[in-house]
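Up next, chain A:
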Amino acid sequence: MLRVQGISFSYPSLGQEPREILKNVSFSAMPHEIISIMGPNGAGKTTLLKLLNGRISPTQGTIFLEECSLVDLPSREKAKMIAYVGQDPMKGTFPELSIEENLVIGMNRGEKLTLRPALTEKKRSEFQALFDQFSLPFLGRLKEPVGILSGGQRQILSLLMASLAPCKILILDEPTAALDSAATTKALEILAYLCRHRSMIVFMVTHDHRLADQISSRVLMLQEGCLVRDQKKKI
Partner candidate 1 sequence: MTFFQFLGTCEIAFLYMFVGLGVFLTFRVLCFPDLTVDGTFTLGAALSAYVTLMHDAPFSSLAIAFIGGMVMGALTAFLHFRFKIVPLMAGIIVMTALYSLNMRVMGGPNVSILGHDSIFSFLERQGFSAFETKLGVLFLFLAGVFMLLYGFLKTMTGLALRAIGNNQEAARYQGVPVERLTLLGVGLSNGLVALGGALFLQTQGFADVNMGLGTVIMGLAALTIGEILMPQSVLFLGLFSAVAGTLLYRCFVAAALNIKFLGLSPSDLNLITAFLVILSFAYKHKVSRARGVSC
Partner candidate 2 sequence: MVRFICVISSLFFSITAQAAKENSNHPKVIAVTQIISHPSLDKIRRGIVDSLRDSGFEEGKNLTIVFDNAQGSVATATQIAHKFRGISPDVAVGIATPSAQALASVFQGTSTPVVFAAVTDPKTAGLAPDHLEGKVLITGTTDFPPVDQQIALIRKMCPERRRIGVLYSVGEINAKKQVQSLKNLLKPGETLIEIPIQSSAEILFALRHHLPLVDVIHIPLDNMIVANLPSVVHVAHAHKVPVFTSHPEGVLEVGALGTVGIDQYQSGYETGKLVSQILQGVSVKKIPVLFLKKAETHINRKIAKNFGARLPENTGECP
């Protein structure tokens, strides 16, 4: 259960009035909700994501996740609870590491680091099962470096990485913006599966109204830093 109460965020600027990016935004969210965050450029969507991610702290207001204040959580706990998939497929994965190594890192998100071997046969078979399930073309290519994959494939890999370890919040920043239609379909397939089978809150920033309609259960509309509309979809 996520409670966002009266958060504002402003960038301090020397000698002038601080620039207010977000003004007094409040809402709550429950697991299994898929929430699209929409609005024109500069409305404050990215900042809201960063706040939900725990990257930055609000200048006013509070964010409570399961009765814990988000800003007070140590970074490892935060990583455990919150998964993030960014807009740029190139930035979300590790190009010089192999596919299986990337997946292992995702699987270990927020866990304490040990001296156990990173890759085991058990993990490999899990990955293969995952590829089977979604009919992904990574079968048998586990050891290849991620750098040779296309942007679409890397974004799908990011989604898989986010899915391997359970999380309370999944944040997606325009996940299909850089993808072609085939990749988009695949990405949405994985996303839909995740939403059905995991008890988590999904936040998705998108400009694509069709996508928002297709997949989300609720839309938060931002304009000039204010939350102007909070609409639950009638199914």
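Candidate selection criterion: all candidates are chains of the complex that A comes from, given by their letters.
Rule of thumb we're sticking to: a residue touches a chain if its C-beta (ideal position, glycine included) is under 8 Å from a C-beta of that chain, and two chains touch if they have at least 3 such contacts; residues count from 1.
Predicted model only: the values in this text are computed from it and were never measured.
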item	value
Touching partner of chain A in this complex, picked from 1 or 2	1
Sites on chain A touched by candidate 1 in the complex	75-76, 78-80, 84, 91-98, 101, 104-106, 108-111, 113-119, 145, 161
